[in-house]
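Below is one structure, written out as structure tokens; comments come after it.
A selection of the complex's chains, in situ.
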Amino acid sequence: MRKNISVQQIDYTPVARLGTEIVERKGVGHPDSIADGLAESVSRALCKMYIEEYGTILHHNTDETQIVGGQSNPAFGGGTILEPVYILLVGRATTDVLDRDGKLHRLPYNSVALEAAKCYLEVNFPNLDIRSDVTIDTRIGKGSVDLMGVYDSGKRLANDTSFGVGFAPFSPTETVVLEVEKYINDGMKREVPGSGQDVKVMGSRLGNKLQLTVACAMVDKYFSSPDEYRDAIAKFGDLIGKKAYNVLDGSFQDHDMDVEVFVNTADILNSPDPDDDIFYLTVTGLSMENGDDGSVGRGNRANGLITPYRPMSMEASAGKNPVTHVGKLYNILSIEIANRIAKAAGGEMDEVRVRLLSQIDKPISDPLAANVQFISQDPDAVRKWSSEAESITAQCLDDIDKLTMKIINGERNVF
Amino acid sequence: MRKNISVQQIDYTPVARLGTEIVERKGVGHPDSIADGLAESVSRALCKMYIEEYGTILHHNTDETQIVGGQSNPAFGGGTILEPVYILLVGRATTDVLDRDGKLHRLPYNSVALEAAKCYLEVNFPNLDIRSDVTIDTRIGKGSVDLMGVYDSGKRLANDTSFGVGFAPFSPTETVVLEVEKYINDGMKREVPGSGQDVKVMGSRLGNKLQLTVACAMVDKYFSSPDEYRDAIAKFGDLIGKKAYNVLDGSFQDHDMDVEVFVNTADILNSPDPDDDIFYLTVTGLSMENGDDGSVGRGNRANGLITPYRPMSMEASAGKNPVTHVGKLYNILSIEIANRIAKAAGGEMDEVRVRLLSQIDKPISDPLAANVQFISQDPDAVRKWSSEAESITAQCLDDIDKLTMKIINGERNVF
Amino acid sequence: MRKNISVQQIDYTPVARLGTEIVERKGVGHPDSIADGLAESVSRALCKMYIEEYGTILHHNTDETQIVGGQSNPAFGGGTILEPVYILLVGRATTDVLDRDGKLHRLPYNSVALEAAKCYLEVNFPNLDIRSDVTIDTRIGKGSVDLMGVYDSGKRLANDTSFGVGFAPFSPTETVVLEVEKYINDGMKREVPGSGQDVKVMGSRLGNKLQLTVACAMVDKYFSSPDEYRDAIAKFGDLIGKKAYNVLDGSFQDHDMDVEVFVNTADILNSPDPDDDIFYLTVTGLSMENGDDGSVGRGNRANGLITPYRPMSMEASAGKNPVTHVGKLYNILSIEIANRIAKAAGGEMDEVRVRLLSQIDKPISDPLAANVQFISQDPDAVRKWSSEAESITAQCLDDIDKLTMKIINGERNVF
């Protein structure tokens, strides 16, 4: 079927050449990211349960996890959690299924959700004790009747009039912010084992000066004294600085960026009275232990970043069902299409932007409009690449079923 | 100090010789007992925390756990939990302590409570998966200021005008009911491994005919078919019958009781249409998995039984602080006093009843009234035993501090 | 049908002539009573909904309300509620009904429960602002399948093997305790308008000396100063003393009781330093505003009293369904039978005790055993009165349907 695909060139200044650029990434342990991760892990677990039981994914949306910060008393050498974090899993799911032979089956959706959420926390947050540091409650109910009617039809019809947005390639600043956060939460752990999972990386570029401001919850039991903490923060900054240049040198050979790194800037490390010193210490490596709340859809977009100089969608991807939910599928797909077109065009595109607009109750593979925009120094870009862009877009839309399975198997990032 | 102890004889018919007698015991897995057990385990954990931190037990009462039944779908061979049980830990505790040097310490009371509750469930209910079958939430707040004022004084003053009641020895029916439940939840597990922890034993005696009605949640995964279930129930009944006679023959040599046993009487096992059969099957061995709620203080009294033909106190013992709470200490102590007096008197007492009445804000070792009653066929009993009864009572009251530690160490039953 | 009714005489000392007697009543505003009242009001509202919709009462039990105390800051002239009380309505109800024409109806059970609970609080506690002082949450689920099967049959079969206990008439102490609490919460409000609804009356009699210890939460906004409070407490004590004698003189003409009254004994009213004074002040007249928790079934028995010198049932009556629940119906009915027999016998009975023992799955009007006991100075009492006692018992059992409607209409006390 012919899709409503349009391709056009726009003559904007690409983000990388703007005078200022702001890019943020909330790491896996930021309260908003934890909410996203829990919501998505619950959705994946439900999908697997539905597939195992019925060979198909039944209606659900679990995109509203609320994290209520606890209270803690961190201390050098190891402190205590005073009040556990409270996590409320919210959403709706298909809970009862009427079999072909007229029998009503009830599904263990709440137990599956609870188990998935606890697994997620255990796997990702080694310093969190899920027995005593966190309470997980569920309020997952039945979906509204109207939406379930749409869903029950068995065809993959868009659930809403909504849209998705994606772009490629990443600017140097975006690339650095993303890679630095991944490094902190992976390779750097060997060098600074006391760094926690709650990391926020803010990159603000003015001209070719890139400030990386990193806030990272440090885990108290790894530091027996303020001195050890100070040393770790110094090492932390050095490692990040090196990493940032590595990333830039590797992916953007002729860059001229100056990187400046700030770690835990709210710390006060060398007061006249040592008692006035302030450290970003936590028991669990997570700020949610002490008052920081979190909820789904307020952190990273589906490409892993917050980019106020780029078009963004407000839709949360995490926790939405990966079958009919435009707000999830079209965001992820837009990114994928943009990436594939940018790659196909080699370095000729400064920026590819993709927007997909759904029509409610129409097949999800057939959007109301699929709009591809090029920013390129080549005035001829549309003529050269529009046909390939169109074909990539059409193919991605046709393969949207496969995307669903990739999401369920965790092969697509959603935050 | 001279205590207000009175001893008298009353010429009641002892319970064992009444025409009818009703005795009930809710086993460790009954929802009300679970609430009791959780409340008590939380109180014990708080006591240990307070002692470790401050060398003394600070004010708390955690005697209001609420269990909200879940939903399950048991099935031969193994079913599923549909909705987890919800457990709310309620109470108040000393959460902040002002140190001698004027610094405010905050205590991890909620984490300690949560950890204690989860441990308790794991240790006692092997078929319950605390990850997915249960949600534990806490709403433990600060105590009211007035009560804490009383408490802070550091002296052990009674917290309330209240009373405790105890009696000894147990009648044959009481002894059988208690021992049979213990057997079901201990030794019998080797013979009938599929029997769960939620057991209720009701003994109703008319003359010398003792009916034992047992309801026991069976664990579905141990039974692959209705036939296996039926066989287990038959064996269950036989074993209990034998146990009951063993108990009677061992402790009451010249008894003439006839014991009749009924197990899971609400079952329907051999309907014309097998689909109409009803089995008391559960996934976890606990009826709370499917709609049965529970709360503290509604089950067994501190002696382990519910005995409507005996004087009883309405006070819940479980979860109350074991330092100043009359409702806990005086009930446990009354039982202890009655037991010691009955033992001292050899078989001469048909019944010893003890009642302790506190006076608020007076030392807990000095009750307003300590009243000991004898039922004995020997009209001279008071003359012979009152002095010893009085001395036992006084000594027990003087040793009330030691009782506190025994409670904390789990050496005293509270439900 | 011939009932299993037995009548016998026992030669116990009646409670009124024992050397000691303890009687307690928790007033309507005590946290445990509030839990009872809420549970019962929810059950009544559900009954009315079921009757209106289907002409019959469907299965439910809402007998597990949990009250979690709030935090307050009372002050002369009027203080503030710092944290609202949290109330959790717990239980199970018939939520979905399959019509005769095969359509599934869903019932607004949760909204009805919520509305009933709020109404109850508003009507009974004029100083409580239900908008800001209290949070009411519900976790009422579907009943367990087995129990609902029993229930669905439409016949009134006992839901359990259980029992009820009742006695009559009240002793002087019992009468005084009951009437004094009623007076405090009714007529006395005109004289001491600042007295709250949370009242506990403890009567402890030693010989003919009756100590009435009253704890009553006073409402702060009615008192502009400590002096006004002190005056009110003094007046309070006087009024109660007078009331106690009025009750005794009216109902027990030849009594020789000495009544001593203590009001709010934990108060400290005239310290050297006025700051050390302690007052039982509240914002709402309810101690649950500041840390006192409450739950169903831990307060008064169905006759309105706690009487440790009398046989009692542990079963909570409040909130249980009034159709098949033995724990509710047999307790209320036992009281009624005892009252009617005692009345029929004029003053000849010192005490009538009634116990009803159910058999699960048998008609509720046909207990396994109905046992009536007389305590009377007339050795011939059984011969004279057993036939009438039997006939009263049989009639009450036959009329158990009417009792259900009386309960729903609020014509029977349950706590």
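In order of appearance the chains are A, B and C, and numbering begins at 1 in each one.
What we mean here is this: a residue touches a chain if its C-beta (ideal position, glycine included) is under 8 Å from a C-beta of that chain, and two chains touch if they have at least 3 such contacts.
All of these numbers come straight from a predicted model, not from anything done at the bench.
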Where 3 copies are displayed, count of copies in the complete assembly
4
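Throughout what follows, only the chains that are shown with their structure count from here on.
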Minimal step count in the chain contact network, chain A to chain C:
2
Gap in Å, rounded to a whole number, between the CA centres of chain C and chain A
56
Starting from the mean Cα coordinates of chain A and chain B, work out the distance between those two points in Å.
50
Quick one: which residues in chain B touch 2 or more of the other chains?
71, 83, 86
Mind pulling up the chain B residues that touch chain A in the complex?
71, 73, 80-84, 86, 95, 106-112, 114-115, 118, 131-133, 135-138
Give the list of chain B residues in touch with chain C in this complex.
6, 8, 10-13, 19-20, 22, 63-64, 66, 68-71, 83, 86, 88, 90-92, 139, 141-147, 149-150, 161-163, 165, 202, 204, 206, 213, 265-266, 278, 280, 287, 290-299, 301, 306, 308-314, 316, 355, 357, 360-361, 368-369, 371
